[in-house]
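All remarks here apply to the structure that follows.
Apart from one protein chain that is not included, each protein chain of the complex appears where it belongs.
Showing subunit A:
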Amino acid sequence: MTIQDIQNDIIDEFSMFEDWEERYQYMIDLGKTLPLIETEYKTDDNLIKGCQSKVWVHAEMKDNAVIFTADSDAIITKGIIAILIRSFSNQHPKDILDANTDFIDKIGLKEHLSPTRANGLVSMIKQLKMYAIAYQTQLS
């Protein structure tokens, strides 16, 4: 599936929720259930320090696709990470570089990607793109 297809699926899923509570409960459940990163990668080198919550990101390439894993100490942040990973992981580096995060606005979670929120998510997205640039350079 392309990144665009995945993001459209996510938008469809979120459109079924009637209010913020259902949306947040879904994210919280995602945050609770998904194993997002191997413990060995939960290191200081992979840590992005937000003022409010911490985020860890790890990347590796398999068959020309970048596999991202990540985690956070805050569960709502973790739920959003789960959505971002679903969208960006297992994709070709060039597609990751061309993609954007507008779908987050459409599912009513825009405030979490505000640079002033200091939860580490904005830096995390930058980091995903940096990994994509690095792997793209390897390929070309």
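Here, contacts are C-beta pairs under 8 Å (C-beta built on N, C-alpha and C of every residue); 3 or more make two chains touch, one makes a residue touch a chain; residues count from 1.
To be clear about the criterion, contacts and distances are computed from a predicted model.
Asks: According to its UniProt record, what is the protein name of the omitted chain, chosen from "Amino acid ABC transporter permease", "Molybdopterin synthase sulfur carrier subunit", "Cysteine desulfurase" or "Spermidine/putrescine transport system ATP-binding protein"?
Replies: Matching the unshown chain against "Amino acid ABC transporter permease", "Molybdopterin synthase sulfur carrier subunit", "Cysteine desulfurase" or "Spermidine/putrescine transport system ATP-binding protein" yields "Cysteine desulfurase".
Asks: Looking at the whole complex, which of A:7, A:53 or A:127 touches the chain that is not displayed?
Replies: Of these options, the touching residue for the absent chain is A:53.
Asks: Among A:21, A:40 or A:63, which residue is in contact with the omitted chain in the full complex?
Replies: Residue touching the chain left out of view: A:21.
Asks: Tell me, which residues in subunit A touch the chain that this view leaves out?
Replies: 20-21, 24-25, 28, 51-54, 73-77, 118-119
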